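With one protein chain withheld, the remaining protein chains of the complex are depicted in position.
Here is chain A:
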Amino acid sequence: IVFQIDLKNADPERVEKQIEKLFDIPICECVRISAKQGTNVEKVLQKVIEKIPPPQCNTADPLKALVFDSTFDHYRGVIANIALFGGEIQKGHKIVSAHTKKRYEVNEVGILTPNEQPTHKLYAGQVGYLIAGMKEVTEAQIGDTLFLYKQPVEPLPGFKSAKPMVFAGMYPVDQTEYNNLKSALERLTLNDSSVTVHRDSSLALGAGWRLGFLGLLHMEVFNQRLEQEYNMSVILTAPTVPYKATLSSAKLIKEYGKTEITIINPAQFPDKLSVSEYLEPTVLGTIVTPHEYIGKIIALCQDRRAVQKDMLYIDEQRVMLKYLFPLNEIVVDFYDALKSLSSGYASFDYEDAGYQAADLIKMDILLNGNPVEELATIVHNDKAYATGKFLCERLKDAIPRQLFEIAIQAAIGKKIIARETLKAYRKNVVAKCYGGDITRRMKLLKRQAEGKKLMRKIGNVEVPRDAFIHVLKRQNDN
């Protein structure tokens, strides 16, 4: 289907040629449509009926239903969208979830027209919805198989969800909010299954998650929904990636019980001497772009330490590039940078490409010589200086001036690679304080005194509680 043919710069012929070249689909098979104008939409339906094979299933078989989506309704509970691959289902049937093993009684079944329309029964080959008294969001897992009680079947393979392109660490502002955030995330992801969720934790911010989104906008909308619908405000950070190391020290191998370990926490980073090799996760990325953006895109990829694997022209106008990327270079903002550079025309897809050897180092952040454990990061040597400088600058903004100078440094082992200096106060006093009512001044002073009680002392430097948040949070995009 070639769509949006109503647009001014639409060129259906060219697109059809590309499709033929790329996918070997003859031009005559393409249906040109405009959803806006309604052109040929009927034809799509016909083609679907013609071309898509009917489901191979039998109503005589035992019930086998795939849950492919679900929504949560306050009054009726979980509404699961199902596709029946065998048997039939109706109100009153007792069903079991292959995933949770829980039993339910069916309250209602129906079809989607696209509104819910209750029916008496659903048969194999049909797609519809089901309400069965499920109360918790986790009870209707997408990809789950439902069968009749006492008639278990082989669970259907679940399906692959859309690939996330942008990742972020998400933490509650305060650890006491952890459970609230957990349930908010569960609810939100039930209705938005394209968000991937993994547990994660940070020394500075506590327990949290690593989430994957389809794009930056997706992430922003998700964040807004959290705030508006669940009243949760969160800290978003750049996500962590799982690095690995091949140990060479017999002692450590014994300690961990294996030669290859996964490093999740910078504190666990084994020393160079004990390691024969560090490894970073990589992906093979495929970019398709109009040729006018090639230069900028190649530069972007090189900046992200990617190695070109292939480049081919798929027609006179477009190029397909394949690059091997270190995962950590693309998880934050690569996708959006690519889109910006190419005015949205470039596309990106990726797949896991295993691990590659990498020159990784652990970078420490020091305050007047004392290391701040929470801010230690694992970074590739090539990017150490830039990252170090960035962290030092951010930290400088987050700490108030004190009675002595504060040296903020980024270090690799003993070597200092970046530095910012926070100068000492030379004058900090309210000039006129005679005859003016001191009540207001006292309030301010007492508030400052309270603030001091909450500060952490690292060496002799007083650090506010939210200083780390300020350093670690995702930069607001321009």
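Here is the rule we use: a contact is a pair of C-beta atoms (placed from the backbone, for glycine too) under 8 Å apart; a residue touches a chain by one contact, two chains touch by 3 or more; residues count from 1.
Methods note: contacts and distances are computed from a predicted model.
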Complex member absent from the view - protein name from UniProt, among "RSAD1 protein", "Electron transfer flavoprotein subunit beta", "Protein transport protein SEC23" or "Insulin-induced gene protein": "RSAD1 protein"
Selected from A:Leu45, A:Leu273 or A:Val429 as touching the chain missing from the view: A:Val429
Contact residue for the chain not shown (choose from A:Lys43, A:His198 or A:Arg441): A:Arg441
Chain A residues touching the omitted chain (full complex): 402-404, 423, 425-442, 444-446, 448-449, 451-453
